[in-house]
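Here the complex is missing one protein chain, while the rest keep their positions.
Entry: chain A
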């Protein structure tokens, strides 16, 4: 039961002032700018955009600054902001095959057309703290960097398209095809209440904005044997994808800019039947920004949720659609967990009375006995 609490206005006002002061920190140091956050804490910005489900680097940087670096608080701010804006429409589906690739690796094929491109990755770094970063403008030395300037190759072919790895194995029929586009509008969880069971598009939308840590743990659980699916990273790619919007007043589609996306194609163990020879199955991950851990986790969980369609045994946590999808949103989760610290005095008073009565009943004493005892 919720009961309105009154009072505390002055304390709340002062607490907010104190919060602003603590956010600012030492005033002898310059205030961090949104441009610095957007340019130097890019992966935090990407995570806030992905889980805030709103692509806008400057807004994400502002939210991170306002939230003092608490990313879930920042995601909450972004979600709240998006409800204030009208929606102009839906983009044409983004074409990840036409990406300006900044990173692309495959764990299944070493010689793939277009090559393995490591890009800006933590992979193969030594994971040693680089103390030179503590000194402004000094180049890192731990990982053999020769200054911050990136090396450039001369032979980059601007026209080279990079086929998705799944297209390569798909051509041989060794892997299941993606579900066909039948022209139906995909379900939108931001516009209509979800009722289970849901289709694959609904799962993908929910997972794409889901909490990275939660999906990481569930994805990990599938590797440890809870809905094992023998995954391989068919491909991870990260880069810039064009956004195309149909503009009714113009009567033709317009390219309105680029967004950065990470895509993970997970290739999993076979499924075959009397009618169809065995083939690889797939899990799919697509996330705003450079969020590779999240894209991989999403693909693992997405694959686990397909157990019924693929005729697998259920029973593992990652296969439980209602459980996985109902708890992956960190804004909902933090709202419900954190509301526990708000005043519950009336609720608790009722419980106190109840526990007192139960104890009395258990000891066989009556309120009259207690009154007598207290008086003595």
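As a convention for this text, a contact is a pair of C-beta atoms (placed from the backbone, for glycine too) under 8 Å apart; a residue touches a chain by one contact, two chains touch by 3 or more; residues count from 1.
Assume contacts and distances are computed from a predicted model.
You can't see one chain of this complex, but its UniProt record names it "Phosphonate C-P lyase system protein PhnG", from the set "Phosphonate C-P lyase system protein PhnG", "Tetratricopeptide repeat protein", "Sulfurtransferase" or "Fe-S cluster assembly ATPase SufC".
Considering the full assembly, A:259 is the residue among A:174, A:194, A:217 or A:259 that touches the omitted chain. The chain that is not drawn here is touched, among residues A:41, A:72 or A:208, by A:208. Considering A:29, A:151, A:274 or A:342, the position touching the chain not shown turns out to be A:151 (whole complex). Residue-level contact of chain A with the missing chain is found at 49-50, 53-56, 58-59, 82, 85-94, 96-97, 100-103, 110-111, 115-119, 150-158, 164, 166-167, 177-182, 184, 186-190, 200-202, 204-205, 208-209, 239-240, 243, 245, 247, 249-250, 252-259, 261, 263, 265, 282, 284, 286, 288.
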